[in-house]
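Below: one structure in structure tokens.
Every protein chain of the complex appears in place save one, which is left out.
Our next item is subunit A:
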Amino acid sequence: MNAPLRRVGVVVMVLFGLLFANLNWVQAYKADEYRTSDYNGRVQVAEYERKRGIIEAGGTPLATSRETGGELKYLRSYPKGELYAHALGYKPVNLADTGIEKSENEFLAGTSDQLFADRVRDLFTGNQTAGGNILLTLSPRAQEMAFRQLAENEKNVTRGAAVAIDPATGAIQALVSMPSFDPNPLVDHDSKKAEAAYKQLDNAKDGPLKNRALAETLPPGSTFKVITSAAALENGYTPSTQIPAGPSYLAPTAGVPIRNAATSICPESQVTLKEALTESCNTGFARLGVTLGAEKLKAEARKFGFEDEELAVGRLNGAGQAVAASRTGSMQTPDGRDDPPTLAQSSIGQNDVRMTPLQGAMIAAAVANNGRQMRPYLVQQQLGPDRTTDYYTAVPKELREPVSPQVARDLQDMMVSVVQSGTGTKAKISGYRVGGKTGTAETGGTNGDQGWFIGFAINSAGVPVSAVCVLLEDAGSGGSAEAARISREIMRAVIADRGGR
């Protein structure tokens, strides 16, 4: 009987060998997949073992953590509620995290490589140091102003967005999407409650979870005329160049003529480029676009950041919330020749042209910053758990140089003229050179038009202070003027926050 017993011994070895091999598969090869699986609650519990760092802006705490005594030791809370929701994002237990809470998760959680030394020290001291802290570029005053002005707009619009950028650095001063939401219920430790809150927001009318400032694109309307103007100035035009205008313009092969917003606008056959922008002359810009051609117009838009699919707002290394690419549309027939009807429409920001509010602000910022477009960012600093060690401070980076300083100055003059004597007079701030461009875009639906304003303020020393873009969706007539007014309030808040400089 010993021979079969020995063979049984071999079978035992084989079975144990299989177990051992399989354990290697599970615990070594697949370990990372299992460890980070969404179904793995251990990760969460471990994540909540350590106090998550604070997110703050201008000394105001925006996201904090407090002890609970439960299995998940710390509860995230957002003291400012819906005010900063779209800029911060949120960090829920089971749902997906978003915004800065997502892009800076590792640093906030204290698990990033940068904080390795702190974790090693913890091993010896037995303490559990908190995660790192994130300082945002937002100006609390501008952010709160933007939020309040949007919420209490005079057109009773329920959807919109506002973005303000420091033109000289690219630092984002305000970022609001309306309607907003209170992130606190979403991070409830009772995941059923959190999920219910999420579902309710997800199904709510007007989509409060959408980040309209970064992720939604809409036809920019006449604000796009700044791009058309830039294309003209770069191709031999000057602000005083006479361009053909008129009460209506029927592009070759087009079925419907383009008209102006009012019969009082540029009825004469020729106006200067500057006058055309000041009054927002549709016929003049449509003709100008057709004359320049689709390639030049699209190239100019790209130089200002259209078609950029890589942009993310967060840190300057590209980590952050993704920004939807703004689009010009084709403006050409399938065989590659210009299509005058769509080209004419596109030149005044209609047809297939789509823009995010951030893109609008970036156009104004580039103009205000003498043609240098800075990379927009939201994270000013990464501070260690001790609040003294500096792990990262934003060093502003140039993103593009869409136009020469000369063209930029011409554009500034033209846009200042819009605010001084044109469609954007509501944006005036005394003591500052304020320039801008209004836009009223038809969406083709039964809803009212989108009201846009993009603009900038330059102080008496010639330093650009702020560039903004305000969007009011379905605002109807007068929407762009209201957008201009809100822009003014936001820029004034920025100025106040900077101590009037």
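We take it that a contact is a pair of C-beta atoms (placed from the backbone, for glycine too) under 8 Å apart; a residue touches a chain by one contact, two chains touch by 3 or more; residues count from 1.
We take it that contacts and distances are computed from a predicted model.
**Q** Just by its UniProt name, which of "Peptide ABC transporter permease", "(2Fe-2S) ferredoxin domain-containing protein", "FtsW/RodA/SpoVE family cell cycle protein" or "FAD:protein FMN transferase" is the chain not shown in this complex?
**A** "FtsW/RodA/SpoVE family cell cycle protein"
**Q** In the full complex, which of A:R6, A:R66, A:K193 or A:R337 touches the chain missing from this view?
**A** Hidden-chain contact among the options goes to A:R6.
**Q** May I ask which residue of A:R35, A:R121, A:K199 or A:R387 touches the chain that does not appear here?
**A** A:R35
**Q** In the whole complex, what residues of subunit A lie against the chain that is missing from view?
**A** 1-6, 8-9, 11-13, 15-16, 18-20, 22-24, 26-28, 30-35, 37, 39-43, 45-46, 126
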